[in-house]
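Each chain you see keeps its place in the complex, though not every chain is here.
Which chain is which? They are A and B, in the order written, and residues in each are numbered from 1.
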Amino acid sequence: MAGSSFGNIFRITTWGESHGKALGVVVDGVPAGLMLSENDIQALLDRRKPGQTSISTPRVEADQVEILSGVFEGRTTGTPISMIVRNTSQKSGDYSEIASYYRPGHADYTFDEKYGFRDYRGGGRSSGRETIGRVAAGAIASKILKSMGIDVYAYTTAIGEIAIDYDKFERANILALPTAMPDADANTKAMEYLQTARANCDSVGGIMECKVTGLPAGLGDTVFEKLDANLAKAIMSIGAVKAVEIGDGVKVATQYGSENNDAFYMDDDIVSKKTNHAGGILGGMSDGDDVIIRAYVKPTPSIFCPQQTVNRAHEDIEIQIKGRHDPIIVPRAVVVMESMTAITILDALLLNMTARLDKIQEFYKK
Amino acid sequence: MAGSSFGNIFRITTWGESHGKALGVVVDGVPAGLMLSENDIQALLDRRKPGQTSISTPRVEADQVEILSGVFEGRTTGTPISMIVRNTSQKSGDYSEIASYYRPGHADYTFDEKYGFRDYRGGGRSSGRETIGRVAAGAIASKILKSMGIDVYAYTTAIGEIAIDYDKFERANILALPTAMPDADANTKAMEYLQTARANCDSVGGIMECKVTGLPAGLGDTVFEKLDANLAKAIMSIGAVKAVEIGDGVKVATQYGSENNDAFYMDDDIVSKKTNHAGGILGGMSDGDDVIIRAYVKPTPSIFCPQQTVNRAHEDIEIQIKGRHDPIIVPRAVVVMESMTAITILDALLLNMTARLDKIQEFYKK
C-alpha cells in the first residue's frame, strides 16, 4: 500500500531506510516564488542529527541535504522539490544479529508479518532516520508560514517524572539545551534523570508540546478533515507517540462544562477568548487563538538489559541489545513534531482558500 | 473543501445538517456479497438515538434508516450504498436566538469565519446528528469484520470522576445501561454524578474506550498510514474528543523502557506478548494482540448557566442557553467511536491484501 505520502495540496512523499544508500522526500504543491536554499533545510535537519549531546547516540551522521529539483535561481518554481540525504555512517555489521529475532517494542515482528521479510539493518524503514524527509519538508512549510506571520514551535515539556515549569519558559532554551526543554532547571534535573536511567541499562519516555501562533480563524473542516483530526494523525504517525491531545486534552474528561467552555469577548475589535481550554480549535476549525498540541512518547524500546523474546524460528530466547541508542526519544523528536504540525497547518491554510465563493470571484477578478 | 469523506478502499461520505430535510451517507467500496438489510443498520443507529434515557435529550427522533442503493436481493452488489435518515423532529423556532451570537465551546464562531455565515439551526453540520452517517456506515464495516472473526466494541470507562473497575467488566452492560459503562456499580454512581451536574445547570466530560479483537498481525503501514495514526484521526474527528491514546497512552511518558516493552513469547506455536502496553500496534502495524484505543471527551458545551460571549455584531453579551441537551456526550458517542474504529480497521484490512507479491499471484491464479 502507498503509505508514504502526507498532505493534500502541500503533499510530501518520504522514502529511504536507515542503512540504505540515502533517505529523502519529494515535496509537491509548494507554491511558486519562495526563496529557498539548502541552508533553510539544513538548519532544521541539524536539530534532529545524532551525536550532538551526551543523551543522543554517538553515531555521527553528516545528514547533509541536497535539493535536486523545483528550485530555480533561488526560488521555488511550483514543481516538486526533491531532497536527498546520503547515508554515510552505516555499520551494517552491528545489526546482523537482530535479523534473527524480534526486538520487543519494535516493528520487527509486524514488519515480517506484513511483508514476509524485512530490511533489518538499523530498523530499516521503521528507523527514526525516516523522519529526515519529514523535517526537510517541514522546513519549507515553516518558512512559508513564517512569511505569513504564523509561527510553529515545539519543545519538551516532560522527561519521565521531570516536567517543566511554565513560569520559567524561555524559548531560546529549546534550541540551546540538550533536552529541548524551555526551562533550564528542568533540563538540569532531566539530564540527571537520564543518566540514572542509562546507568540502569534503561530508557525513559516523555512529553512534547507544539504551539502555533498567528493563525487566522476558520482553518480546517467540520467533519473528517477537522484540523485537530489531521494534527492527531500527523503527530501519531511519528514513531513512539502513543497519545495526542489538543488544548486541555485528557483533563477535559474530569472538567465541568462551565470550566471547559472558553468565554468569548471583544478585545479591541477582535473576537477573543478569555481562556484557551480548547487549544485553539472549535468544531474542527481554528478559532484564532494559539493552537496547542501535546504528544506522549514511549521510552526508547532499544534497552540494554536482558529481555525475553522469540526468534524467527519461533523459539523463546533471551536477548541483550547492543549498539548505539538514545536513552530518550523526545529531544530529537521535537523538531519532527514541529515539522508535521507545520505541514498540516499549511495544507489547511491552502485548502481554506476555496471556502467562499465571493473570495474566489475576487481572486480571479481583473 | 471536500472534507466529508473518510477511508480509502472502504470510503464513506456523510452529508446533512441537524435541522435539514435529512442526513445520510454514501458508502463506496463495500465488497460484493454481504447479506445486508436495514435492520443491520437500525440496530446500531438506535444506540445513538436521543430520548432513550434520563441523561439524553428528551427530543424524540425516529432516526429510521432507508437503504437506497447498492443492495440487490438482500446482498451488497459492490456499488455504493446510499443510506438516508429523514429528520422529523426539527423545531427550528428553538434555535432562532442563537443565530445572533457565538456559543462558547461551539463551532458557531469558527463556522462564520470560514464560510461567512452558517446554518445555525441545532448546530447545523456541526451537530452530533452528523454522526448518523458514520454509524450507518460503521454498521456495515462491523458486520464484515464480524464475518471474519474480528470484533469491535466500545464502552464508557469514566464519567467525570467516576471510573469503571475492570474487575466488574460485563460486556452486556454496555448496551443495557444508560451510561454505556460495563460496570453496573460505576453506572449507578455516574448517574448520580450526572444528576448533580444537571441540577447545577452544568455538564461533564468522560472517557470512552474501544477494543478490537481477532485482528491479524501486519495491518497498517510503517510511515504516515500507521494504523494508530489513522485511528487517531478517525477518533479525533468525532466532535468533542480532545485526546486520543493507544494502549498505555499518556502513561508511557513516565514509564521506563523495561516496563513499557512487551516481551514476546511462544504460546502454543503462536507468537504472543506477555503484556499489551502497546495496545496491539507496533511500528504502525497490528501485532496480533487486542487493539485498544481511548478517547477523552469534553463536557457538553451547551450548559444552562449564564455565560459571557459576543454576538455577530461584535458586542460583549451574556447569554443563557435553552433547549434540549444531554449533560454528557460520552454514552451516545460510544457507538460512534465503535463505528469509526470499525471503518478504519476494515479499510486497513482491505489495503493490506496487496502487501506481498506471492499472495497477489496466488489470488489471481485460477
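Just so it is clear, a residue touches a chain if its C-beta (ideal position, glycine included) is under 8 Å from a C-beta of that chain, and two chains touch if they have at least 3 such contacts.
Everything numeric here is computed off the predicted structure, so don't read it as measured data.
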Overall copies of the shared sequence [whole complex; 2 in view]: 4
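FYI, only the chains that are shown with their structure count from here on.
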Residues of chain A that touch chain B when the two form their complex: 1, 3-6, 14, 102, 104-107, 109-111, 113-116, 125-126, 130, 158, 160-161, 197, 200, 202-207, 216-226, 228-237, 239, 242-266, 269, 271, 274, 278-279, 282-288, 296-303, 305, 307-310, 314-316, 351-352, 354-356, 358
